[in-house]
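Pasting in a structure now, in structure tokens, and then I'll have a few things to ask.
Every protein chain of the complex appears in place save one, which is left out.
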Amino acid sequence: MALSGIQIFSFLPKSNCKECGAATCLAFAMNLAANKVQLEQCPHLTPEARNSLAQASAPPIRRVEVGTGPARAVLGEETVLFRHEKTFNHPPLLAAGLEDNRPDWENRLNSWREQQWERVGLSLRPEMVFLTCASQEAGQFQAVAQKAAELDFALALQGSAEILAQVLPSLASARPLLCAAQEDNWEIMADLALQYRCPLLLRGRGTEALAGLSGKLRQRGGQDLVLDAQTRTLAQTLASNVTLRRAALLDKNQGLGLPIINFASVAGGDPAAEVMAASLMICKYASIIVLSDFKRESLFPLLLLRLNLFTDPQRPMTMPQGIYPIGNPGPDSPVFVTTNFSLTYFIVNGEIENARYPAWLLIMDTEGLSVLTAWAAGKFVGDTIGAFVKKSGIEEKIKHRQIIIPGYVSGIKSELKEALPDWRITVGPREASRVPQFLREWNLQQNDAN
Amino acid sequence: MAFKPLACNGKTAVEYLGEKSCPVGGDNCFSFHFFEGARPSQPLLALEVWDIYPREWPDVCCQAYGRNLSSPLDWAAAALAAGAQAIALQLKSIDPNGLDAGPEPALGLVGELLDKIDVPLIVWGCDNAEKDALVLSTLAARYAGRKLILGPVEEANHKRLAPLAAEYGHTICATTPIDVNLAKQLNILLQNQGVPLEKILIDPTTGGLGYGLEYTYSVMERLRIAALQQNDQVLALPLICHLGKEIWKSKEARQLREEAPEMGEDNRGVFMEISAGVSLLLAGANILVLGHPQSLRGLRDFIDLLFSPAQAENELWL
Partner (left out) sequence: MKCIGENLNVMQKSLNQAFQERNPGPVQEMARQQQRAGMAWIDVNLGPARKNGPELMDWLVRTIQEAVDLPLSLDTSNIEAMEAGLAAHKGRALINSIMARPERYNAMLPLVTRYDADMIALLWGPEGLPRDENERAAWAVELIYAANEMGIDNQRIYVDPIITPLNIQQDQLPAVLRFMAMLPEIAPGTRSVGGLSNLSNGTPWREPLNQTYLAMLKRAGMYSAILDYKDRLLIDIAAGKRPDIEQVVVAVEDGSLTSPQEVEENLRVFARAARVILGHSLYSDSWMKLE
């Protein structure tokens, strides 16, 4: 059950000690209710208050951390069924399966590490290795795991309790996901996880089995769990993931309110089948998705889909400020300027492409605001645009001095003229869909002028 | 554990497309949620066919057909052989920014296609409201009763197109710019022009993978929630997504291994189309228009996997 800030406040010491970083206990309570801070940041809670608060303010899907340092990742804490209701919080980790007795394991790990792309200022890469001890040798298992950790991969370690007990003294600091507790070994696995403070994978066939196991583990003190429902078909995976998410959010079932792991091989082994399985899992509620391999051509689409769906709908993506050439523009091509709200960019860019008329598009940083909002906030006005145009470097790319501004801000024309006295300011269309027609007319005028 | 289905009091309309009355829609649950509802018809997968030689199309797509694509009729036949359940003819020739052809060539081609294929024929304009109105309305009148699927029909040109399409029994793709309120508005305007709801497909406008796909995804989920949970009749209609053209215009899909080794093998574009296609199907798409025939096969497999029965076994996970 989510508590309101005021309810949380009633548990706090009300000393306003500021040690949590917030100015007052009330501010800390509000931030906790808004999911911006963790309960642990308050150092002066009484144990009773801490327990009651932890119980009452727990997110419906438990926060579970795996990995440390650059490989640290947070799972869980999801609060909605559909992303438009608020946002999906933590993108699922993409993992590749690896058996420690593969002769080429080192090459694999190195090649996986190289698979990385830059996009809209973000680095896209897969982040986990799901390592199985097939060698039955702790030494080998540990060597491969060590290497994967050195390459900044979070680890899932799958092996018998004996093997895990041998490697954990040196690997526990990497906070690996231990795999797996099931009906026949849950006690010893739970004790290992507790001893080494590692998250634990829980394996049970079906929802009932998982709920039962999860209850037993929680009683023994195990909290940081990840669920594997052992589905055998893609249809079962969808049914299972939807059921678990609803049980957590709608029924507040804490035993099932845990992150989910899925295996993409459930749809069959070929690369296309894995792409579709993993795509479904990204859309519908997996927190870890295990692929059989990372291959650039299939990994890249999955990273893009994940990037798209885990964007906060209320914090739209922004484009980096700069000059965007469209269709090979030259020194005589027209210059447009607009804001860095990514949808504004995509639509204007699309319409210019659509017109098949090469142009320069200047994208100005307005904190992701659209044209009218940015204008009202004083961010997309004559002097700011003028300063941006001058320092953008566009003057070195073109021979003319003519700039096209969005029709919605026609009012800034004279201010902009003052900021850019050598330039001719042209008011473009209000709606991007009129850009092709505008460009046709612009072209005619240019020809007339020549 | 007692599984509680999500309460749905609505159901999307079943529509019958083409001369063979191919059914789409009729869902009373979210996409593929067979554990709590029914989806009597499978999503329909269509392939693009251009009316001109596809000079701008990526080689990866052209080569997939293993033949010269200068004849739209041959191309359509190859698309059917590849498993297409509908043909989506792209009227590239009429684009005022391109060849700017009149309606005549399109008239001839559509007639030939109608005679040759027996799957639904989607005829897609050039995204220029005025020109599309001219050409599509000519087609609507000339092929009265042949049950074409015409698009895009936008607010800007619906008054010219809608009454004709309704009179001659065609289906309309109602296109709005990724906005739930405008989607609802256009359907009402089309009704006001005499178009029955069961002759309207909703085209929410598709964002490419990495290029705004998430906006389309959420708009589609909101449209399905309105239809299924708020019983909003005006929105309880099948959804169509023009995915192929968005995927294949992106640089990331087109780059070849030899120019960009960091992007991997050249089937990356197919995987992009499959990945985005899966997300749109999950968001509720009833018709996907695709570019590459291999993407169609992959997504066909995906649909088959999710439509496969074995319900008894599934109950374990509910």
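Labels for the chains are A and B, by order of writing; each one numbers its residues from 1.
Here is the rule we go by: a contact is a pair of C-beta atoms (placed from the backbone, for glycine too) under 8 Å apart; a residue touches a chain by one contact, two chains touch by 3 or more.
Just so it is clear, the model here is predicted, and its values are computed rather than measured.
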| item | value |
| --- | --- |
| Identified contact with the non-displayed chain, of A:54, A:122 or A:377 | A:377 |
| Contact with the hidden chain (one of A:6, A:54, A:250 or A:444) | A:6 |
| Selected from A:123, A:314 or A:447 as touching the chain missing from the view | A:314 |
| Option touching the unshown chain, where B:184, B:257 or B:300 are the choices | B:184 |
| Contacts of chain B with the absent chain, listed as residue ranges | 179-182, 184-185, 188-189, 192, 222, 226, 230, 232, 234-235 |
| Chain A, residues in touch with the chain not shown (by the definition above) | 4-6, 23-24, 26-27, 30-31, 33-36, 85-87, 312, 314-315, 367-369, 375-378, 381-383, 415, 418 |
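Simple rule for what comes next: only the chains that are shown with their structure count from here on.
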| item | value |
| --- | --- |
| Complex contact set, residues of chain B against chain A | 1, 3-4, 6, 32-35, 96-98, 127-128, 177, 207, 209-215, 217-218, 221-222, 225, 249, 252, 262-268, 270-272, 274-276, 278-279, 282-283, 294, 298-299, 301-302, 305-306, 308, 310, 313-314, 316-318 |
| Parts of chain A lying in touch with chain B, wherever the complex brings them together | 82-84, 117, 119, 205-208, 211, 229, 231-236, 238-240, 242-243, 246-247, 250-251, 267-268, 271-273, 275-276, 278-280, 282-284, 295-302, 304-305, 307-309, 311, 313, 342-343, 346-347, 353-357, 436, 440 |
